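Only one protein chain is missing from this complex, and each of the others stays in its spot.
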Amino acid sequence: YASRVPLTKAAAVLVNADYDAKGPHSLVRVRDVGVALDWCLHFFSPEPDRPPVGVHPTAVVAKSAKLGQDVAIGALTVVGDGVVIGDRTVIGPSCVLGREITIGKDCELRPQVVIEQHCILKDNVIILSGAKIGNDGFGYTTLDGQHLKIPHIGRVIIEEHVEIGANSCVDRAKCGDTVIHRGSKIDNLVQIAHNVQLGEHNILCAQVGIAGSTSTGKYVVMGGQSGAIDHIHVPDFLQAACQSAITKEFPPGTKVAGFPARETVAYYREQTNLKRLKKLIEEVKSLKADLAREKKPK
Amino acid sequence: YASRVPLTKAAAVLVNADYDAKGPHSLVRVRDVGVALDWCLHFFSPEPDRPPVGVHPTAVVAKSAKLGQDVAIGALTVVGDGVVIGDRTVIGPSCVLGREITIGKDCELRPQVVIEQHCILKDNVIILSGAKIGNDGFGYTTLDGQHLKIPHIGRVIIEEHVEIGANSCVDRAKCGDTVIHRGSKIDNLVQIAHNVQLGEHNILCAQVGIAGSTSTGKYVVMGGQSGAIDHIHVPDFLQAACQSAITKEFPPGTKVAGFPARETVAYYREQTNLKRLKKLIEEVKSLKADLAREKKPK
Partner (left out) sequence: YASRVPLTKAAAVLVNADYDAKGPHSLVRVRDVGVALDWCLHFFSPEPDRPPVGVHPTAVVAKSAKLGQDVAIGALTVVGDGVVIGDRTVIGPSCVLGREITIGKDCELRPQVVIEQHCILKDNVIILSGAKIGNDGFGYTTLDGQHLKIPHIGRVIIEEHVEIGANSCVDRAKCGDTVIHRGSKIDNLVQIAHNVQLGEHNILCAQVGIAGSTSTGKYVVMGGQSGAIDHIHVPDFLQAACQSAITKEFPPGTKVAGFPARETVAYYREQTNLKRLKKLIEEVKSLKADLAREKKPK
């Protein structure tokens, strides 16, 4: 867009620090124009639709709950016994907070979020509408043909600056904790099973599934509808293509695709070769015929 | 079933217009027996389970909300400031309607639907229970290793005669609007990301995911668990097999399958050829041996 800067009628223009032309308008020098532009959207945002500070008269808040300074609790929200909520946290309407959960400061829960008993949210956590945190994990023992439910007595811990998308689910641990480590961002309709340890600063796109007891490193990126099987470790910086399924260990930074997931470059090469397979089958047939003809005359 | 028509004890029989036999029973000539039969189910439906006209005393409705004629608001539903609801629209129990949303006439929201602020539903829209409309899109800028949330100041617009399934999610746009165009039908647990433009009369089966800023043409059909990546256009009349992932442009009317999606016929041929690959490997090995033997004697 650099060539158009002199022509714009805007009052001010965001430019990178090394931009050297001048114009009639003010130049605002920034480290990264893209980041700065996204940041500026904050100034154009309508006032957020949040319940005001205080407890809405229709909310059902246990007497033993402890609310910090300037906490907002929306209409028709249930807050259980012994819940602790940190300063400035906003709980939207129609949420259910189970017994003895702890929520940090400056968190935001959108409408119809459910947090089950004993779970912990640290500071600056955002949970979008309909997400369900702390359900029993999916674990059974089979005895005489009956699947018997295994108690899940662990918790879910969600660390600082995590965001969890609409209608996503994070299950509580059988023992110990399911942990979403700091800075990770989870899109809508994602499944995080019991005892998962999701590393720091992961990006999980919509409809991803992480099976039980699997852990991930830092800065893992999982594309939409991809998954990882249970009891494996996904290394730092791995990037999984959409719809891939991680079934084994990889070195850090690997880009993978397919089921079972292999390196993306290998996967795409295989798919390209697959297109040539029909011709190859014909070539081999023709080679066999040729060779047979060669043999005969002797 | 034509041969059985004379034998039936039914009082009346639906037949296509060109049906020429007669019987003791009444024949009801219709353009399409299948369509007519489905239509007749309406007469056998139990009375629908909808809240009666009026506002349930436990609903929390902002004074500034404007309700049309014969609107029904169910128990424990929250209606925010400045909401406008058209005539005869029915909002089920336990829904949350955010500030300044507009809903048209003859719409129906089943229980526990959430519509976030400023979104627009036109006439005759049906939203099944638990669907979440208007959450922030999944967008971040990464600066110094931190994923920073990008504000989403756009809206969701849902046009006439759209139906959205249970627990599905449609995210608001970063800027501008996410639009579901008229007549499209979306099944359960579907993800529609920010800034998507879903064309008219699309059919999206359960668990489909459409990534950010992608658009679709008219009459697109996407099978269960299929998806489309971000920033592409899916053409009119494309049909995607279940679990396919559309990653590039196709001509209108293409039928696709696989990841990355290619023409369905090609995909199935490849899968068939893949089965022959083992034999082919053996044949090539044997050919090499044969050829080596041929060469030697000379």
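Here the chain labels run A and B in written order, and each chain numbers its own residues starting at 1.
What we mean here is this: a residue touches a chain if its C-beta (ideal position, glycine included) is under 8 Å from a C-beta of that chain, and two chains touch if they have at least 3 such contacts.
Fair warning: this is a prediction, and the values are worked out from it, not measured in the lab.
S.K.: Of B:V5, B:L27, B:A75 or B:A266, which one is in contact with the hidden chain?
M.R.: Touching the chain that is not displayed is residue B:A75.
S.K.: For the chain not shown, which residue from A:P51, A:G74, A:G98 or A:G217 touches it across the whole complex?
M.R.: A:G98
S.K.: In the complete complex, the non-displayed chain touches which residues of subunit A?
M.R.: 58, 60, 76, 78, 80, 94, 96, 98-99, 112, 114, 116-118, 130, 132, 135-136, 138-141, 143, 145-151, 153, 167, 169, 171, 174-175, 189, 191, 193, 207, 209, 211, 225, 227, 229, 243, 245, 259-260, 266, 269-270, 273-274, 276-277, 280, 283-284, 287, 290-291, 294
S.K.: Considering the entire assembly, which residues of subunit B contact the chain that has been omitted?
M.R.: Residue positions of subunit B that touch the missing chain: 32, 34-35, 38-39, 41-42, 44-46, 49, 56, 58, 74-76, 92-94, 110-112, 126, 128-130, 161, 163, 165-167, 183, 185, 187-189, 201, 203, 205-207, 219, 224-225, 241-243, 257-258, 268, 271, 274-275, 277-278, 280-281, 284, 287-288, 291, 294-295.
Heads up, the rule we're going with is that only the chains that are shown with their structure count from here on.
S.K.: Roughly how many whole angstrom separate the Cα centroids of subunit A and subunit B?
M.R.: 23
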